[in-house]
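Omission of a single protein chain aside, the complex is shown with its protein chains in their original locations.
Letters A, B and C mark the chains as written, and numbering starts fresh at 1 in each.
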Amino acid sequence: MQSQHFSLPIRVYYQDTDAGGVVYHSTHLNFMERARYEWLRSLGFDVHELINTHKLQFMVRSIEIEYFRPAILDDLLHINVNVIDMGRSRISIAQEIQRDQTRLVNATVHVVCVSTESLRPIRIPPHLREKIETPT
Amino acid sequence: MQSQHFSLPIRVYYQDTDAGGVVYHSTHLNFMERARYEWLRSLGFDVHELINTHKLQFMVRSIEIEYFRPAILDDLLHINVNVIDMGRSRISIAQEIQRDQTRLVNATVHVVCVSTESLRPIRIPPHLREKIETPT
Amino acid sequence: MQSQHFSLPIRVYYQDTDAGGVVYHSTHLNFMERARYEWLRSLGFDVHELINTHKLQFMVRSIEIEYFRPAILDDLLHINVNVIDMGRSRISIAQEIQRDQTRLVNATVHVVCVSTESLRPIRIPPHLREKIETPT
Partner (left out) sequence: MQSQHFSLPIRVYYQDTDAGGVVYHSTHLNFMERARYEWLRSLGFDVHELINTHKLQFMVRSIEIEYFRPAILDDLLHINVNVIDMGRSRISIAQEIQRDQTRLVNATVHVVCVSTESLRPIRIPPHLREKIETPT
């Protein structure tokens, strides 16, 4: 499929780091969540619309994440979002965290579109699917 | 009123610290929340019962917190809970974080009992009030 | 003293909320930290310069915080920074969290300028003091 490119800049604060002097490993997943929701917003789908109009939310089903180099306090990171595959209710997203041109962290995040009521998988709304498939 | 005493031991992990080498300041409030809920459980009121049977939750209304000495990685902290005042729907709780006999952090936390539906203040259930007022 | 005004917009994501459906109470302190560091950056003092050139960091000494109304998922909040008092090594900062023109949270945060090595209070560098005192 056509790949999508989106990138969110995030500054590293004390709250994101640990006593090892680096960004705590699970915090990178928080950064990635922020980038995914800003990417959805950039396609015209904010969270309130997803929940209230479409009665859906995205749940993380699985993640593979690799840490190459540490991020540190005050770094300006760029969190990339790149859709690599999409099923009926599932989206696979490659996410990369960079500082300047250096790759620090790589992940593949598999999310599933679920009903806000039953938490069971439902179809990705056609309008959203279309937006995702359209090259930017 | 009769004071209540309750203390919860909490170990400090990397996730609780920041690049300054100490426990991040807002993390102490998380430790204090854990201690308040374990104190309620020790009185026979777990969160599920509060929500499902009594349709209530406690919301934090205000906090005064003072940091005297830093807590660091691997410290074994004790988080104390001591009710200092109780109104119709409000409880004021003194909380202290200690390592050995040294006081690290002091706070007064004011919580309000609210309806899970309206989020408006409701009466503290008499049975809970009684438990809180009974000296241990 | 001349008051300073600075405001940082922050979007609320799932990671900032809790099962009560609102922003978790201690997360507001994290939002406030982000705003304080962006305010320092706006004055020309980034964290690396503070640590490496001036060998100093700011530690939170005490906080009084009041929660008026809940913030929820997807809210766009504005976190204000307003210096209200400054001593030799201490700064008192009024911080407010707003959504549109509605005040959600108010805090006074007292920070102390400490040596990165001894963690003991040191003088606020004159150049930084001057920047803080100059009305914007």
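List of remarks:
We adopt the following convention: a residue touches a chain if its C-beta (ideal position, glycine included) is under 8 Å from a C-beta of that chain, and two chains touch if they have at least 3 such contacts.
Note that the structure is a prediction, hence the values are computed from the model and not measured.
For the chain missing from the display, the contacting residue among C:Leu43, C:Met59, C:Ile72 or C:Met86 is C:Ile72, taking the whole complex into account.
From the options C:Gln15, C:Ser42 or C:Ser92, the residue with contact to the chain not on display is C:Gln15. Considering the complete assembly, chain B touches the hidden chain via residues 11, 13-15, 30, 33-34, 37-38, 46-48, 51, 73-74. On the side of chain C, touch with the chain left out of the figure occurs at residues 14-15, 17-22, 24, 26, 72-73. Counting the whole complex, the residues of chain A in touch with the unshown chain are 20, 25-27, 29-30, 33, 57, 59-67, 70, 119.
Following the convention adopted for this analysis, only the chains that are shown with their structure count from here on.
Of all chains, B has its CA centroid at the greatest distance from the CA centroid of chain A. A separation of 27 Å divides the Cα centre of chain A from that of chain C.
Spacing of chain B relative to chain C, judged by their CA centroids, is 24 angstrom. Inter-chain spacing, taken between the CA centroids of chain A and chain B, is 34 Å. Those residues of chain A in touch with two or more other chains are numbered 14-15, 73.
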